[in-house]
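Structure first, then comments.
Then we have chain A:
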Amino acid sequence: MAEEPKAPASPAGTPSAKPAPAVRKPAAAVAPTGPVDPAPADDVEVPAWLVALQAAIPDGVTQLTYWVGDWTVIVPAGRLLEVGRHLHTGGFDFCSDVTATDWPLRAQRFDMIYALYSIRDRNRVRIKVRVGEDETVPSVCGLWPAANWLEREVYDMFGVNITGHPDRRRILMPDDWQGHPQRKDYPLEGPGELLMENPLDWLRLKQAAQEADIE
Partner candidate 1 sequence: MTSGLITFYAVGALIVVFALLVVTSRNTVHSILYLVADFLAVALLYATMNSMFVATIQILVYAGGIVVLYLFVVMLVKQKSESELASDPRRRNVIGGILVAAVLGELVVLGVSNAISPAAPSVNAPGGVENVAMALFTDYLIPFEVVSILLLVAMVGAIILARREI
Partner candidate 2 sequence: MAPESQPMFDTDEIVLNMGPQHPSTHGVLRVVLRLDGERVVGSDVVIGYLHRGIEKLCENRDWTQIVLLTDRMDYVAAATNNVGYCQTVEKLMSIEVPRRARYLRTIMCELQRIASHCLWLGTHAMDIGAMTVFLYAFRERELILDLFEEYCGARLTYNSMRIGGLPLDIPPGWDKKVLAFCDIMDTKLVEYEQLLTHNRIWLERTKGVGVISAEEAVAIGLSGPPLRGSGVKHDIRKDEPYAAYDEMQFEVPVGEAGDTYDRYLVRIEEFRQSVKIIRQAIEGLPEGPITGKVPRLIKPPAGETYHAIESPKGELGYFIAADGKSTAPYRFRVRPPSFCNLQALPRLIQGHLVADVVALIGSVDVVLGEVDR
Partner candidate 3 sequence: MIDAIVLPLLKILVVLNAVLVGVTFMVLLERKVIAWAQARLGPMRVGPYGMLQPIADVLKLMVKEDITPAKADKWVFTAAPMIALIPALIVFAVVPFGPEVSIFGRRVTLAITDLNVGLLYVVSVTSIGVYGIILAGWASNSKFPLLASLRASAQLISYEVAVTMILVSMVVSAGTLSMAGIIDAQYQQGVWYAFAQPLAFVVFFIGGLAETNRAPFDMPEAEQELTGGFHTEYSGMRFALFFLAEYANMIVVSCVATTLFLGGWLQPFPNVSALSFLGFVPGWMWFLGKTFVFLYVFLWIRATLPRYRYDQLMRIGWKVLIPLGIANVVVSAVLKVLL
C-alpha cells in the first residue's frame, strides 16, 4: 500500500568523484514527487490508542506510518477535526508544532503536519493531511489555541488555505508581501519579476538550466 517513490526524471546528484567544490551545492536536481511514508514493519506493535483511533473513526485514517520511532497518521482533510477531537480527548493536549511541506510536482501539493504530544502519557504522534493549492484545510485553533500563530506562519510561508482561523494574517513577512517564501518554487534569492507572473514556468526554466549545467 506504501507509495513507491517514482524514479527521478534525471540522473541524481553531482558527480561523486570530485570533492564538493563550491561552498553551496546546487539544490536537489529535481524535487521528488512526494514523501516516503514507510508502513510500519510487521514486528512493530501498534500502540493501543492508535488501534482505538482506527476503530473509532474507520475511514479517518487513510494510512499509518512508523519511521525511526515516530508514529504518523495520514488523515483526509475532511476528517481532520474529528480525528483531532478524538486524539485531544484521548490525552494529546499539547500541540507542539503545526507546519507544512511543499511537494510542487504532486497533485495535492502541501502536506500539513500537526505534531501532537500527550503530557500525561508522554507519547507523540504526527497527523499529516494532504492539501492541494486550491483546497482548504480547517483550522485546529478550536482544539489547540497553540496552533493560532503556527497556522498563521504556515499561511504566511506556504499560502495553504486555512479556513476558520480567528485571525489569519501574515505573521513574519510584511502584510503587503507578494508570494509565499518557503514554497519550493520561490527562489532562494528573493522574488524576481518572472516569479511573480508564472511560478511553474520559472521552475521548469530553473531545471532546464541545471540539466544544461550537468552536461
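We take it that a contact is a pair of C-beta atoms (placed from the backbone, for glycine too) under 8 Å apart; a residue touches a chain by one contact, two chains touch by 3 or more; residues count from 1.
In picking the candidates, the idea was that all candidates are chains of the complex that A comes from, given by their letters.
Nothing here was measured: the structure is a model prediction, and the numbers come from that model.
Note on chain A: across the options 1, 2 or 3, its touching candidate in this complex is 2. If you check the complex, the residues on chain A that touch candidate 2 are 5, 8, 12-13, 16, 20, 23-25, 27-29, 32, 35-36, 38, 67-70, 93-97, 99, 101-102, 113, 115, 117, 119, 122, 124, 126, 144-150, 153, 157, 170-174, 181-182, 186, 188.
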